[in-house]
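Structure, as structure tokens:
Yeah, one chain of the complex is gone here, protein chain that is, but the others are all in their spots.
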Amino acid sequence: MEDNKQTRCFLCECYGEISDVVDLESIRKGLEHHPRIVSCEKVKSLCLEENIDELAKRIPLSPESRVLLGACSFLARGDAIITGLQKRGIDPKHIELVDLREGCAWIHRDDPASATKKAGDLINMGIAALVQRNYSEDLTIEPKQEVLVIGAGPAGISAAASLVKLGITVHLLDRAKTPGGLLNLIKKIAPETDGTPQHVEAFLYTVGNSPLVRYYPGSRISAVRGSAGDFTVEFTSGSDVKSINVGAVIIATGARVNLPGSLYRYKELKGVITGIELERSFKGPGMKVTSAVFIQCVGVRDADRPYCSAICCPVSLKQAIQLLEENPDAEVTILHRDIMCPGSVLEDYYRKAMEAGVRFVRYDQDTPPGILGAEQVEEIRVYDVITGRERRIDAELVVLSSPLIPHDDAARVAELFDLNRDIHGFYEVRSLMHPLETTKDGVLVCGSARWPVLARTAILQGEAAAMKAFALLNTDQLTATQISQFKERKFSLALVDRQACTGCGNCVAICPYDACSLEADQGAYKSTVSQMRCTGCGSCVSVCPNGSIQLPEQNALLIGEMLKAAFS
Amino acid sequence: MSLVEDARLKAKNALEEGLVDGVLALARVEDEPYPYVFEVAAETGMLELEPKWLLAKLAMNILRSSPQDYRLGIICRGCDERALNELSKRNQFDPARLHVIGLACSAEQARICLCTKPYPASIALGEKSEGFDPREDERARMFLSDDPGTRMQHWAAELSRCIKCYGCRNSCPICVCEPCKLEDDLWVRRGEIPADMVSYHLIRAFHLSDTCVACGGCTDACPVNIPLMLLQVAMRETLANNYGYEAGTDLERLSPVLSDLTIEPCPPLMEPGWLDSLKVNHET
Amino acid sequence: MTQEILLSDHAESTRHNAAPKVVVFACKWCALIGADAAGKNKVQLPVNFRVIPVECASRVEADAVIRAFSSGIDGVAVMGCHLGGCRYNNANHRAAKRLELLRPLLDTVGIDSRRLFTSFGTAHEHHQFADVIGEFYRRLQDLPPVQAWSRSNMNDYRRGDT
Partner (left out) sequence: MSAKPPHMKPVIVIGGGVAGITASLDLARAGTAVHLVEKGPALGGQVSALDKLYPTDHCAFCPLWTEVRNCMLNPLITVHTCAEINTITKTDGALKVVVDEHPRYIDENRCISCGRCVPACGVDAISTLGAHAYPPSYYIYREKCTLCGKCVDVCPTSAIDINRKAASSEILARDVIWATGFQDYDISPLEEYGYGTHPDIMSSLQFEEWTAESGLNRGTVVKKQDNKQPASIAFIQCAGARDLRLFPYCSAVCCMHALKQAQWVKRRNPQVQCVIFFTDMRAEGRHYYEYYLREIGGSSIELLRGRPGLIYPMPDEDGIAVKYENTITQSRQIRKFDMVVLNGALQPSLAKSKDSGYSPILDTEGLLSGISPTIKSCGFCREPMDVEASVVQASSAALRVHVGEEQ
């Protein structure tokens, strides 16, 4: 490959921090008649504003001009130099920063001779990298200013309403016939003390009346294609099949309540009911009772479901308070292993339940409460861990508080969007600072589909997801390198040499972002890479048997040449 | 009825019933065995089973160059069948167009090939016989001895006789890449005989780390008689111990190296101690 | 005749006394930060190592490690993030598994697999990076010098270079 790149090299003395250890003069002389170096200068410093101005003047803006900076590390002042040059019109891809300070001078003070040799090698490695580096072409698309929200529970309608406020068209798709998700099953939203019901009303109103919302009840997604900024989603709504084109997807499919199966003689004894059945009675005539017992952590926080579903404690507190309001002289006891009411609002609610007269007994996982009675519940026996004695509570009502578990078709939806799911079946998300983003750019998840949450948190997550979707679409041009929220610029996008590819599918199997796919091409299979999905990690390159897939910015030749230059 | 007659009968029936359009097997022409595609039922009289001849790559090329609806039968041994599984996992041909007639190898054939599983999944011809552990073979014992020094001496001495004829790569049923990395000057310097032991042989061996079906093709093809298959023994054992994975036996299961630890757990890597602690111990 | 060529060529490539040459493939998100921190704190480290920054440990090809050994490098370190801490959705799990599978092959031909050092324990603090590099050097020092390696060594290798 004939290359006419002219590389200009600048070695920074860093006010003696580098030049005291590394003999820059000998390196400069060595580079003078290097075939690829046009000019090589030694400067006192590179990173101050005035130096960057000086530097930018000496670098022509032509596409062939390359810059090799022998200075400090990117994390030290290197970043400031490159950003400064970028502001003055020099493409950072044409700059190679060689770390002579943190990487060489400062860690080999006591051996200047070999430090100089190492610096020379590092410079040669930098030249090799600069020469061999190609550039992945950036893909630019016009993001669709529409968002698909799946699920019309509290999280879904909050996301939809928020998107409407941001001026984005929303396709609200829900499996059920009526919006509201789990809220339809309950009378009051726990904890009703903090204004959540008013928020839900406001959202329902916005979603119901805004022209920007297209609501498809009773529909089911059948196919998904595309990537961030340009998804094509096909779904069946009632009888007809529809296809929409959206820029981002917010999954708010929620979760379902787990039935206790045969635990605590449920279904066998009259009077043993679940929280949902109790809620149904609150919506109806209400329940006359003299003594009721709630049992927490039923079918959860145990061997086969090792997680805490977080909402059952606040919900039981709400139901206990409601029972006491309807039966003022009744006795309500909650048997629990830990009351999960973190923060201020939920802790106050816990205190409010105590003041309302709810009694709490702590039991241990290994000694669960026993339910006695022939057909009707008569007595509960439980070993009270605090007092160390067995308690006998006669009660005619036992409410089993059960957890939220993932929907049955969560696996199907995850398959459609290529999402990972954790061991419990909830959708996996990225790091702590990106708690609603999935591994696929443009697909966000919020509400109980991600992890069981109360309505108040689901609403917050809906708004946050709407804001993140808006941040993604709020531009006329979405470029593949700008998408990832992790960093402002993706390092490189994989490129396939279709001629060499044997279609073995290793890259398709290993890609953590499902960016590779096989396409039939005259009878044989060839791999293609979706620029939008690819994040440039390079997993595919290391499993491709004949190197037909490469990261242009760090191709195999570049690594090979750097290896050669390492100890030349 | 002897094994050969049984094979000829099965091939004839397959052709007559129109199950396949041709059967790939050996034929004896002027007393020399040749791979031959029997398309006429009568010719199956010339069908032979000996000697062992690896037909997997041949079958793939036949299927690739024949029309889409051409169905091929093949009389193939255990290693061929495993090789065909690996190739179909790599989308090199459509397995539906292949009709496998499994032939079990004899115990001494297994002894020669150092084969641990000398029988296909579905045995149509011959009986299952005992596999042979490569570590028992006395020549192999030197190459796989416990002391690294002797191992190195043997391997260095043997590999220094390599004339880089690429016979091992060409005969290996899995190697289908063109261009192949071993011909790229970046990985293996050109014009150097014997081939650079580390870069040529180890790169080739590692490319087959999770796909080698231990058919012995490389050892048979090597003109200077280097037991190349022994390079794979340690890796195949690691895969079997850590993941319970053997190449070519399960069409659905992808190589465990292509998925993360939550999907294909690997015991030594799972304990955080091994990786997380700074005092990373490497006595695997 | 081949036997003598092989061993004589390696005479000078055994360079028993010189410090071992190490190439470090450092993951940009963790190990490179550790290397930078070690620099900032001016921790004195052995000279003979060169860092090649990679986007993720999963970018390191086993062929590149083999290529490094074949060009006379004594030790290759691949340093990536925590298992579960990778920015690329567990890409480092597969890197760990693949390099784990390279070890038996290196051992088979007698190249001690401890020359391939993998640390997925985030050497992100300066003292951790320094400890990891120091320990790798100690381990390389007391490994037996590799006699019958490939016939290539660095200067012979330069023959075909531009």
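Each chain carries a letter (A, B and C) given by its place in the written order, and its residues are counted from 1.
We adopt the following convention: contacts are C-beta pairs under 8 Å (C-beta built on N, C-alpha and C of every residue); 3 or more make two chains touch, one makes a residue touch a chain.
If you're wondering where the values come from, they're calculated on a predicted model, not measured in any experiment.
Asks: Check the options A:L212, A:V345, A:A500 or A:A524 and report the residue that touches the missing chain.
Replies: A:V345
Asks: In the whole complex, not just what's shown, which of A:D304, A:D408 or A:D476 touches the removed chain?
Replies: The single option touching the absent chain is A:D476.
Asks: Spell out, residue by residue, where the missing chain touches chain A.
Replies: 14-17, 45, 47-49, 72, 75-77, 79-80, 83, 162, 165-166, 301, 306-310, 338-348, 351, 362, 385-388, 422-423, 426, 429, 431-436, 450-451, 457, 460-461, 463-464, 466-468, 470-471, 474-477, 486-488
Asks: With the missing chain put back, which residues of chain C would touch it? List them for me.
Replies: Contacting residues on chain C, toward the hidden partner: 29-30, 33, 37, 40, 81-82, 84-85, 122, 124-128.
Here is the rule we go by: only the chains that are shown with their structure count from here on.
Asks: For chain A versus chain B, what separation do you get between their C-alpha means, in angstrom?
Replies: Between these chains, centre-to-centre, one finds 42 Å.
Asks: On a C-alpha centroid basis, what's the spacing between chain A and chain C, in Å?
Replies: Once rounded, the distance between the two centres reads 33 Å.
Asks: Two-or-more-chain contact residues of chain B, please, as numbers and ranges.
Replies: Within chain B, residues 181, 186-187, 207, 257-260, 262 contact more than one other chain.
Asks: Specify, in ascending order, the residues of chain A that touch 2 or more different other chains.
Replies: Where chain A meets two or more other chains at a single residue, that happens at 510, 512, 543, 556, 560.
Asks: Show me the residue ranges of chain B that touch chain A in the complex, using the header's touch definition.
Replies: 64, 68, 89-92, 176-181, 184, 186-187, 207, 254-255, 257-260, 262
Asks: Which stretch or stretches of chain A touch chain B in the complex?
Replies: 423, 500, 502-506, 509-510, 512, 518, 523, 525, 543, 545-547, 556-557, 560
Asks: Given the complex with chain A, which residues does chain C contribute to the contact?
Replies: The touching residues are 21, 23, 28, 33, 35-36, 38-40, 42-45, 47-48, 50-52, 54-56, 58-64, 67-68, 71-73, 87-91, 94-95, 98, 154, 157-158, 161-162.
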